[in-house]
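Removed from the display is one protein chain of the complex; every other protein chain stays in position.
What follows is chain A.
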Amino acid sequence: MQWEAVIGLEIHTQLATQSKIFSGASTAFGAEPNTQACAIDLALPGTLPVLNEEALRMAVKFGLAIGAEIGKKSVFARKNYFYPDLPKGYQTSQFEFPIVGKGEVEIELEDGSRKVIGVTRAHMEEDAGKSLHEDFQGMTGIDLNRAGTPLLEIVSEPDLRSAKEAVAYLKKIHAIVTNLGICDGNMAEGSFRCDANVSVRPKGQEKFGTRAEIKNVNSFRFVEKAIQYEIERQIDLIEDGGEVVQETRLYDADKNETRSMRSKEEANDYRYFPCPDLLPIIIDDVYIDAVRQTLPELPDSRKARFMEQYGLNDYDASNLSAYRDQADYFEAVAKVCGDAKQAANWMLGEVAKYLNQNSLDIAQIPVPAANLAQLIQRVLDDTINSKIAKQVWDAMWNGEGDADTIIAAKGLKQETDTGALEQVIDDVIAKCTPQVEQYVAAEPDKRGKMLGFFMGQVMKASGGKANPGQVTGLLKSKLDKLC
């Protein structure tokens, strides 16, 4: 039988505020346990939450970025459950009236096709603390620093049909929230997390199959593997006559499998009700328009502009527009050097390579955009050739100064003095008698290819500094004289 997977994602993004959603405690990552958990976060009696205006603004920003309806009246609700890292005994969330309603994003698949994925809603809520299950006198340790960190939970429609589509969607949301500057997107630190609802059904069937929810996936690669594993597990199960159970499963990256969490005695029953400690949040068109004014250019429109303005192809434009810092750097280089295609080649070539090798983010790049632009200019004006340029790039990366300084200090300027170059070429021709004889004996239309050997010898003899165009011309005329 042909099976079809149906996937929906719930993405939790930590909003990049300084303080918590309902208290003035810091949200900074990595502090000593419980040093950023105040009386409100600890749910001490008599405390009252007050909403952080920046968390609200960030949520609205996201809604506008995906063309969603913005809830002019949104309401906080209590989601009731007991767990020790949730001190109040309920999570303050939104239920019936979320801040962001229906919207959509477009994803691009590997074959270049596009698909629109619906976003059901996005709501504000507070994060829980962390439970540490190492042995503390046979007890569990609780760190409440994270409790009350603002989250925007983004819920997709069950529109995704494969693990690859799910990852493409996840990356799209990641690019949007990081471009908006409302989330740092750090999956390793848990600022951007995702739960996947996965089910399968016979292809063509309308009704959804029973779904399992996968939790604990903390990288794009693992999301893809976990969903793929779960789809295959469910298909195998059904084909062997079994039934999928609605349950929560944890992904184990080491074993590449999903495992059932201990089954709960009963289905979750959160008994949501409006939070009496928080009044409805009312915003108007003036507020929404003011937030709209602050929206940066988003990846999709930036990509279109890169293709239009700089003549980049689809692939290059896509790659360079996904992240704001990278796109900004590229544009700075392109503007100064005046050759966007060269700038793009450098970005996707050496720049990407060096960042990767050093596990750095573009924001941490040691070479200012202006210096890369200057290097590209020196290739364009024939001061150096492209091979030497890579050497200069390496030196710039290692902090040896800007391109002109390095070229001067290392004497890398291209050899354009015809007399000196002719001398080098004459030496090569004199040394390589057998190859010269072959060249002379060859059919004239084969000679072009054979020129490469002599080129290599001349470049080597010149220490890489010769101008390749000039060398080709001189070599050809000298060799052809011998024929």
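The criterion applied here is as follows: a contact is a pair of C-beta atoms (placed from the backbone, for glycine too) under 8 Å apart; a residue touches a chain by one contact, two chains touch by 3 or more; residues count from 1.
Keep this in mind: contacts and distances are computed from a predicted model.
Student: Hey, which one's the missing chain according to UniProt: "Electron transfer flavoprotein subunit alpha/FixB family protein", "Imidazole glycerol phosphate synthase subunit HisF", "Aspartyl/glutamyl-tRNA(Asn/Gln) amidotransferase subunit C" or "Coenzyme PQQ synthesis protein D"?
Tutor: "Aspartyl/glutamyl-tRNA(Asn/Gln) amidotransferase subunit C"
Student: Return the single residue from A:V100, A:I214 or A:I281 that touches the missing chain.
Tutor: Considering all chains, including the one not shown, the answer is A:I281.
Student: So that we can see where the missing chain sits, which residues of chain A does it touch?
Tutor: Touch with the absent chain occurs at residues 17-19, 23-26, 32-39, 42, 44, 50-56, 75, 80, 82-84, 131-133, 136-144, 262, 266, 269, 271, 274, 278-282.
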